[in-house]
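Let me give you the structure first, and then I'll get to my questions.
Just one protein chain is left out here, and the rest sit where they should.
Every chain is named by a letter (A, B and C) in the order it is written, and numbering of its residues begins at 1.
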Amino acid sequence: MHRTGELYGQFQTLDQQREAASLGMWVFLITEIMFFGGLFLAYTINRAIYAVAFAEASRELNVHMGGANTAVLILSSFTMAMGVWCSQTGRKKLLVVFLIATLALGGVFLGVKYFEYAEKFHHHLVPGYDFHFPDVKPEIAAQDPYINAHAQLFFSLYFGMTGLHALHMIVGAGLLLWLIAQAAKGRFTPAYNTPVEIVGLYWHFVDIIWIFLFPLLYLIDRHT
Amino acid sequence: MSPTASSPTAGLPRAHYLNQAYGIRSWLLTTDHKRIALLYLATVTLFFFIGGSFAVMIRIHLLTPEGYLVTPETYNKLFTMHGVAMIFFFLIPSIPAVLGNFLIPLMIGAKDLAFPKINLLSWYLYIVGGAFFIYSMLTGGLDTGWTFYTPYSSIYSNSAVTPAILGIFINGFSSILTGLNFVVTIHTMRAPGMTWFRLPLFVWAHYATSIIFILGTPVIAIALLLVGLERIFHIGFFNPQMGGDPVLFQHLFWFYSHPAVYIMVLPAMGVVSEVIPTFSRKAIFGYHFVAAASLAIAVIGFLVWAHHMFVAGQSTYAALAFSLLSFLVAIPSAVKVFNWIATLYKGSISYDTPMLYALGFIGLFTIGGLTGLFLASLGVDVHVHDTYFVVAHFHYIMVGGAIMGYLGGIHFWWPKITGRLYPEFLARIAAIILFSGFNLTFFPQFILGYLGMPRRYHTYPPEFQVLNVLSTAGASILAVGYLLPMLYLTWAMRYGKVAGRNPWPATGLEWQTESPPPTENFDKTPEVTWEPYDFHHRPDLGLASPGLAPARGDD
Amino acid sequence: MQSQLPLLPEQASNFAGNVDALMLYLLIVSVFFSALITGVIVYCFLKFRRKHPREIGASIQGSVPLEAVWTVIPFLLSMLMFGWGASIYINYRTAPKDTLDIYVIGKQWMWKLQQPDGRREVNELHIPANRSIKLILGSEDVIHDFFVPAFRVKMDVIPGRYTTMWFRATKTGRYHFFCSQYCGTNHAVMGGWVTVMEPAEYSAWLSGSSGEANPAAVGAKLFEQLACNSCHLSTDQGRGPSLNGVYGSTVKLSDGTRVVADDAYIRESILNPKAKIVLGYQPLMPAFQGLVTEEQILNLTEYIKSLQGQPAPPPPAPTAGKR
Partner (left out) sequence: MSEHIVSPRIYAVIGATLLIFTGVTYYAATLDLNHIYHGLNVTVALAIAVFKATLVVLYFMHARYSPKRTQLVIIAGLFWLALLLLLTLSDYLSRATMHG
């Protein structure tokens, strides 16, 4: 199928191509919502059943790192949105700056994540890898004598959800690298900026997943 | 009944998508939806015969109550891999990936699907997934049942479960991307004049199927991923020792796997909705209702999954709710069947092979659907759950329904795909053999099921032997029957009578272009001015309008 | 033995008649619609055969009233199917009060069944006829399913929790029972026989059996071995509450709630005692999770049930100096 300029052969107009790309991306994001949805379901049910163990295990997480990460990711969403704006208004130089900023913030997020995981390994909190939950106060242990097992369940879900999210961040970073290379070559004009928009949609989606992960995993009964 | 539209001597069009380029690269790197459809046809047929050979071995093993053919472990691997190969690698991709890929752009007047490169990626994901499954098959097999219930699949099974899970996980993305491609294509790339209510019902059925692809497949992807993580890292999402609930896996698994049975049958319904009007030469009865029924099946199909778990210790309240919803999903299917047979009334019916397969579909799908009501009704399900009654039910829907529809579709569009017609007489014989062999195989299993013979048993009490022998007899007829179409269709590719543009003639837009079609599908973007299946306002079809005396001397 | 080509399984329980009646109703509706559809196909097949190659069918697009008819009728028929099935299901899931409780433990590829008096059987179940039987089902490894075709009953057996089912056998005889949830290599072998006997015959079988000592005795031995008696004395002076007459009584807990001391409470108190602390006592009892098998718990429960002798003494005043 031949391609004239930026218009692919199977489409009649650039607008039709843009609409198709945007609809296609949103449909893909719906599949991602259902994909993470299965994990959120498992988390919701197990937390409802083992509320005490999950609250206790959640206290092992470093809420400051989590909070900082949320802010970092929101900023990266902002810079990504600005990047899309630049591509729409033809500011090619500024587009590259904002894309690099988004990539950098994504890198910061992954760096913080790396330290958090390292801390878990250090504290023997990685499920299936000589998991040893520190002893808890007697009245907590009374409420749930299998707290070690249920805490391991919490950390299985914690690593499952944040690991999958981090994987999506890495894929997002790869897409951004490709996008920066294309933008540097000045490929994106107000008439054709579909890839920037598509990567933007993906990046914002990954941010939304973290917006839900942070309160669910980190902010359980912080008050006691 | 000889084709009327084109004289048999007219040769094939000079340039078309098959001879436009030659060599392995032109096939393995193609982005032409028609070539990708043929790539799928080849690989899907391969997996059909892998799964089919397992089925034959199972049936031979069950000839005797003690079962002398294979050991218990091997028997468990046989039925598991029969299930996985047939469901994930044949039934789910067959009609959407082969006929859907080939025909949807042609039917809506587009040059190709919205994302041709993603379409090729879908095929490669399917191949990689299939490779992992074959790897798992060769290195010890899979013995967890196609349902992968935990904790057996995650803790106790020591067969090659992880590569099989990885294979199905990757194959799932092939379905997701195909569904995504279809939805975007149908929304944004219809030819001028092709409004939603002029779309052929085949396209409606695939739109509904794509909804299930998109919304259901990710959930089984995460369910199998979690089982894979449990096996690799020994962590505990569904591990009872760690407090995980095995029934939660069943919820996640069946949330996709029940709509998946509609993925398998809806496209076949789409094929029947094309074949019945063409060979009755009459507009489909209640076009809007049949189209709406497809969407209704796709949507309500998501509300009923826990009828697979009535005896799995779920709460009584949930069982009542899901049983009620399961009856609602049966209504649209009934509406479709009634509309098909209403189309026959006052038609001008011919008995070509596609019509035989379509009528076979209606007969067998009706039995399959009605026995589904037995399973949806709580009182009977407690008794027949996980017995051969269930096996017979879903084989009537999948083999009687989906495969009959698939074969009907292959025969109906074979002239469009290859430009040549299949041998009519031989094809009718094969259809009748398959229909009778099928009934002999699976009808006795209904009785076996109600007698209480459980599923997945390598030995059974002696009083069930007579029915099992009948079933095996039927299975041997089926095994032979399925070879016939493969043989004469391959023969027809080279030696079949040249078909011309519109041999039946049929009213779809795909029959306006050449057979086989050029790479760009249409010489110029077609303009659609007619209503679907309207034989009365289509002079281009060369048919007599009713009331006119048939002109003598027509060939 | 059944004939070589039986069509219906034996009806040997209170549910069988009703389930078969519902199945018959469904069968009649199915046969009617299948015949109707096949009939219409054959009729149209013959009557509207294509007379000449260029003939077209009539121009009929559809009719809304007809669509309404074949939407409403199937809907009403299916609602009747749902209602009837639901009533049977509710009956399945609500056991009567006076049931003979039998513990059933599924284990990869065998069933261990324990009579109320503690007699244990493997892959065999002897029950009295015309008596409501409640099976309390547990699993030690994967999911199994206890299925008796002649009684039309089945229930999955899930590790990590108990499930229950009940039935009342109405006909004496020997009936198959199967495992009907795939559980591995010998899933097909993991079945056995239910023997339904006249009540007199059943009690004779019960008492006449030599077999191992009854479980209450086994439970008593275990009670000493595990040093339960060091805390649970016959009176309330020990560090743990007296267990005399505790089974079936309501126990006041330290957090002020009350709970009936049934099988699940005893099992939980053995496996993780700190979950429910009796009022006025310290959470000193060690958890026996992993130290006792399901069978040993059943024996201990039987022993505790056999301590019905004395009425439960009133709970000690909370301020008594026993901290």
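Quick note on the criterion: contacts are C-beta pairs under 8 Å (C-beta built on N, C-alpha and C of every residue); 3 or more make two chains touch, one makes a residue touch a chain.
Bear in mind that the values here come from a model prediction, so they are computed numbers and not experimental data.
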Original post:
Where the complex has a chain not shown, which of A:Gly106, A:Gly172 or A:Gly200 is the residue touching it?
Top reply: A:Gly200
Subject >> Chain not shown, touching residues in chain B >> reply: 187, 215, 219, 243, 248, 251, 255, 302-303, 306, 314-318, 321
**OP:** Over the whole complex, note the residues of chain A touching the chain we left out.
**Re:** 15, 18-19, 22-23, 26-27, 29-30, 33-34, 37-38, 40-41, 44-45, 48-50, 63, 67, 70-71, 74-75, 77-78, 80-82, 85, 88-89, 146, 150, 190-191, 197, 200-201, 204-205, 207-208, 211-212, 214-216, 218-224
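Simple rule for what comes next: only the chains that are shown with their structure count from here on.
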Original post:
What pattern do the touching chains form: line, ring, star, complete or other?
Top reply: complete
Subject >> Higher-contact pair (C-beta pairs counted), B-C versus A-B >> reply: B-C
Subject >> Between chain A and chain C, centroid-to-centroid distance (C-alpha), Å >> reply: 45
**OP:** Can you check how far apart chain A and chain B are, centre to centre, with Cα atoms defining each centre and the answer in Å?
**Re:** 36
Subject >> In chain A, residues with contacts to at least two other chains >> reply: 146
Original post:
Of all the residues in chain B, which ones touch at least 2 other chains?
Top reply: 241, 243, 245
**OP:** Please give the residue numbers of chain C that touch chain B in the complex, ascending.
**Re:** 1-9, 18-19, 22-23, 26, 29-30, 33-34, 37-38, 40-41, 44-45, 48-63, 66-67, 70-71, 74-75, 78-79, 81-82, 84-90, 92-93, 108, 141-143, 145, 147, 149-150, 152-156, 158-161, 163, 176, 178-189
Original post:
Residues of chain B touching chain A in their complex?
Top reply: 31-32, 105, 110-116, 176, 180-181, 183-185, 187-189, 214-219, 221-223, 226, 229, 233-237, 239, 241-245, 248, 251-252, 255, 525
Original post:
Can you list the chain C residues touching chain A in their complex?
Top reply: 272, 274-275, 277, 283, 287, 289
